[in-house]
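Notes follow the structure.
The complex appears here minus one protein chain, its other protein chains still in place.
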Amino acid sequence: MSRTHHSSLSDRRRRFHRYPEPAWCEFWTTCRLVDEIEQIGVDALHVGPDAIDTTQRMNVPDEDTLTAWYERARDAGARQSVLEQLEGGNTGAVAVLERGDGPTIGLRVDIDALHIEESDSADHVPAADGFRSETGDTMHACGHDAHMTIGLGVLEAVKESEFSGTLKVFFQPAEEAGGGGKPMAETDHLADVDYLYAVHVGLGHPTGEVVAGIVKPLAMAHITATFSGTPAHAGNAPQAGDNTIQAASSAVSDLYGIPRHADGLTRVNVGRIEGGSVSNVVADETTLWGEVRGETTELMRYMQDAFTQRVEAAAAAHGCTVDVDVVSECPRADSDPELAAVVADTARGRHDVQTVLDSAEFGASEDATFLMQRVQEQGGRACYAIVGTDHPGDHHTPTFDVDERTLETGVDVLTDAIVATAAQRP
Amino acid sequence: MSRTHHSSLSDRRRRFHRYPEPAWCEFWTTCRLVDEIEQIGVDALHVGPDAIDTTQRMNVPDEDTLTAWYERARDAGARQSVLEQLEGGNTGAVAVLERGDGPTIGLRVDIDALHIEESDSADHVPAADGFRSETGDTMHACGHDAHMTIGLGVLEAVKESEFSGTLKVFFQPAEEAGGGGKPMAETDHLADVDYLYAVHVGLGHPTGEVVAGIVKPLAMAHITATFSGTPAHAGNAPQAGDNTIQAASSAVSDLYGIPRHADGLTRVNVGRIEGGSVSNVVADETTLWGEVRGETTELMRYMQDAFTQRVEAAAAAHGCTVDVDVVSECPRADSDPELAAVVADTARGRHDVQTVLDSAEFGASEDATFLMQRVQEQGGRACYAIVGTDHPGDHHTPTFDVDERTLETGVDVLTDAIVATAAQRP
Amino acid sequence: MSRTHHSSLSDRRRRFHRYPEPAWCEFWTTCRLVDEIEQIGVDALHVGPDAIDTTQRMNVPDEDTLTAWYERARDAGARQSVLEQLEGGNTGAVAVLERGDGPTIGLRVDIDALHIEESDSADHVPAADGFRSETGDTMHACGHDAHMTIGLGVLEAVKESEFSGTLKVFFQPAEEAGGGGKPMAETDHLADVDYLYAVHVGLGHPTGEVVAGIVKPLAMAHITATFSGTPAHAGNAPQAGDNTIQAASSAVSDLYGIPRHADGLTRVNVGRIEGGSVSNVVADETTLWGEVRGETTELMRYMQDAFTQRVEAAAAAHGCTVDVDVVSECPRADSDPELAAVVADTARGRHDVQTVLDSAEFGASEDATFLMQRVQEQGGRACYAIVGTDHPGDHHTPTFDVDERTLETGVDVLTDAIVATAAQRP
Partner (left out) sequence: MSRTHHSSLSDRRRRFHRYPEPAWCEFWTTCRLVDEIEQIGVDALHVGPDAIDTTQRMNVPDEDTLTAWYERARDAGARQSVLEQLEGGNTGAVAVLERGDGPTIGLRVDIDALHIEESDSADHVPAADGFRSETGDTMHACGHDAHMTIGLGVLEAVKESEFSGTLKVFFQPAEEAGGGGKPMAETDHLADVDYLYAVHVGLGHPTGEVVAGIVKPLAMAHITATFSGTPAHAGNAPQAGDNTIQAASSAVSDLYGIPRHADGLTRVNVGRIEGGSVSNVVADETTLWGEVRGETTELMRYMQDAFTQRVEAAAAAHGCTVDVDVVSECPRADSDPELAAVVADTARGRHDVQTVLDSAEFGASEDATFLMQRVQEQGGRACYAIVGTDHPGDHHTPTFDVDERTLETGVDVLTDAIVATAAQRP
């Protein structure tokens, strides 16, 4: 049974795809979501500072960046009255449907994009079909455009279904930066949630495959390290400098060399480096933007400690100091098998689903775990499902794209799962 | 004999100090110079594209940077008619005084500033006395503000002197980037220059000391290396990335480790690094802005070859490619002792000069050598003099400043040297 | 049922413990094994070149090392007639018991020690009880002394049991160097083996725990990389050198930074480095002794390719060349569950076994996989079991030791498993 037309889901997703915004800068995106949600019609809608605990935000960009995206959204036609609520980067929304007695069920989708310049190759469908990113070197390269589309679709479909209970759809900002999960998890909106679903498309699973509940999302911390040294003229007094580019480079080499751990997966990355000014001055400031992950929170801590140890030593080697800042973190939280079973049952037997995996490991991190952990600690249950989609490029690369047939599958499977959960209370 | 009032020299220098602009962005500065030169009154004034060979420019910033500085200069009140001539970053000027028969004598001063944030300490005179940089993190941290002031002062003083011949003052852009010397050296303005002077303040020599002619300015090349790799999700597919931050960091470590050379001084620096986007994506592009120097042009080539070898190998180590671009270069050219003797004679015996060194080594690089080399190859003579100044911080650091008593000494010594040169034709 | 006295097992193990010999140098050890086996009485005994395919040996030490250990064994009283057969480092033995009709069952134990200096702390039982290593900085730090003891004990016990079939005990040399498994696997002694057992003590499993069959022994390759450069006087011609210590150090940093792989465990280590001569000469030769591992053979190949890529690039960065030599390899081979079930059944219910794990992962590598793979490819079955033992220090550290109660458990479990296998032919 399909409740929404494929074409309208496609249109929605493409509209989001054309206007990607990075973490905490989802101004236009939030306004657009509000427009769509109001058109669907809900019982309550919480926006911006009403949707998140603004004091818990992590990894917020600087004022200039926020302002630039804010103004761009305004120029792009974002509704002024909504936009103003979001000022300072308080983005995101929570939509609530109340449909009589029954449990409170949440669905969390994320809404931010990445700093990646989208491919303009003729092979890349968004480029060929004219819905490539219009916001410069920012791109929906992880499928959050599809997630929002699914979130809206589920809202629409549940509203028209026999569902009895309360549905809350959490449109969460700043997932990529690891900074939005906690501020949303700590609001009262989560306090009465009995069951929580989260959804991701793709992740290497092809169209027609559904993973009912993932386990092992890696615990993660985003860390910046800012080295401070002493500038000097590189030609006539090189010895007077304390060289932060040398220090940061030593650190990078040592960071990737943190020993693998026998107890499970670990990861380390330095995704951005920036330092110094011009070629003839010894650089007196350099910053690394890095992250560590672990299969368990303990393993993540092992990596985090080793990260700090290495950047501090690299600073000392070159007479510099370093300021280490953990800008965001997310814990590990696994899917409850009882909820995963509901998803699996729902997915099996559908004409557009060929394969159902009861569970799969997740080699990445997700701050949905903050919301899942909150619900699980309250005695509720949580489940993170994957709806497979053929994607030509990997996630986080310029040629990433989704197979749009997935949108309908996602809406239908999650709607059915939510309806069944309300009925069965597993 | 003092021809100009100390206070007016100070005022001029402070005005320039307050508005530092980086290489090829000296829009306001050039306009200001034109105003001052017109007020002095000269026989010819060549501005922007008429002062340099625009096809020879090296190390020009990108369009956005040029535009931002251009607009800032306009907003700061730069004269529109002059400003328009400079569009696209064609800055600089050549002022010509014709005073009857005699040789053509040049004086070259440089006009650009550095990307350094000026100290706001109460100990730092420009901060305390209210003429600290007003253009953000850009600063006259090498004394070019003093050089321009001396250039204007000499123009004024020679005009009023018994000088017979032609004087050309070259206000050269983009010295710090190593990119302005060649475009100025290759114009016809140099074709008839018989004697060329260049001047620098400070460089570790105190107020009251003059170096008549420096030798051993280091040959230099500015080089950028841009690494290209493959992006990947750092959590779920780290092995799919070809990591340019790892490659660039390996390169930095190896670059500083290029062996010292027994034949003379060498230098290497990476003054800026920038790469990647966010912490959870393997960085697919990283750029290094570096430079190499050598006591001779051969030693500079040794360093340049070693630089290229190391960045290429570092790229290969991490499955990346690298594009190496030599953005600018300057040769070594020494002062002719005959001209240095004129400066020494002039400086000796002055009440404000305690020490005169016939020559000194110069541990840095200077693209004045392009102009010196041109004149020397034509059969003329060239001399690069230092007028000492007490400077609290080193050149290229946030607390650099000049002792303003030096301005008058600089104007007087150079004026007298120019007048004497025209008379003696050494 | 205990077939041998605990004390005699202890004595045997301690005798081996006192005389550890490294890979391919197990001269005294092999002679001692021959003495013990002859005392037990077997139907056939193949020694040295008759026990291994000498052409397949990998990672053999140089002539001087072999000679030194040979002579030391002779001086320590090794039986001359046996010793002579082992000349050139052809060590190891295969003991055969023929006991009527039935399948041929193999048991493989390893016999070599490590280059580690044993702890002389009073807390370290071998030191306190007077059986610490007597061969300098070589030590049984992985339990092969226990393995040999178990091998002999099983031979003895099976001989006295109701066993029907043929038993072959493979005393394999050079496991630590990854070089002995293949030469033993390729002999005819394996050709008729229907079932193969291998055994290891400890590996983090405590006394009283048995792992019936391990899976995921990491595939592995040992690799040496020898850098060749150009020597030079470090004081008066540093630039004339091509510095292999710089090259090797760059390589080490890059090797540990090979990206973790999403498909499974990987490992890399450089366990030894040696290069150069004296401090004032640029080092013209440096060698790394490294290894890579992977959860699958493909992952091991990924690491091996990345290893080669990085050492070659590091050589190029410093003008050196490098010779990369894969000195030994071992594949991954898992335990067959049918045989593991026999071990589990045997172990369960014993008074000295509290816990039986059907299987466990093995975070290390083992060249027993060559023998297992041979038997499995022939249509036979193989199983690698762990007999837990409390060990104060980790394997491969100076305070490693075994709980000697384990020896009896090991003998009994394996004897019963072998007897049961012959009876059941699973």
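Order of writing sets the labels: A, B and C. Residues in every chain begin at 1.
Here is the rule we go by: a contact is a pair of C-beta atoms (placed from the backbone, for glycine too) under 8 Å apart; a residue touches a chain by one contact, two chains touch by 3 or more.
All values derive from a computational prediction rather than experimental measurement.
Residue in contact with the omitted chain (choice from C:151, C:259, C:319 or C:398): C:398. Which of C:20, C:48, C:126 or C:231 touches the hidden chain is settled by the complete complex: it is C:231.
Screening A:104, A:253, A:359 or A:373 for touch with the missing chain picks out A:253. Listed residues B:104, B:119, B:266 or B:304: the one in touch with the omitted chain is B:266. Within the full complex, the residue among C:172, C:226, C:253 or C:389 touching the omitted chain is C:253. Checked against the full complex, the candidates A:44, A:68 or A:316 give a single residue touching the omitted chain, namely A:316.
By the touch rule set out above, chain B reaches the unshown chain at residues 253-254, 256-257, 259-260, 262, 265-267, 363. Residues 114-116, 137, 176-178, 203-204, 218, 220, 222-223, 230-238, 240, 243, 245-246, 248-253, 256, 267, 269-283, 286, 289-291, 293, 362-365, 394-398 are the ones on chain C that touch the missing chain. Residues of chain A in contact with the chain left out of this view: 236-241, 243, 246, 250, 253-254, 257, 259-263, 282, 302, 309-310, 312-314, 316-319.
Everything below uses one rule, namely that only the chains that are shown with their structure count from here on.
Spacing of chain A relative to chain C, judged by their CA centroids, is 47 angstrom.
With centres set at the average Cα position, the gap from chain B to chain C is 66 Å. For chain B, the set of residues that touch two or more other chains comprises 236-238, 240, 243, 246, 250, 253, 282.
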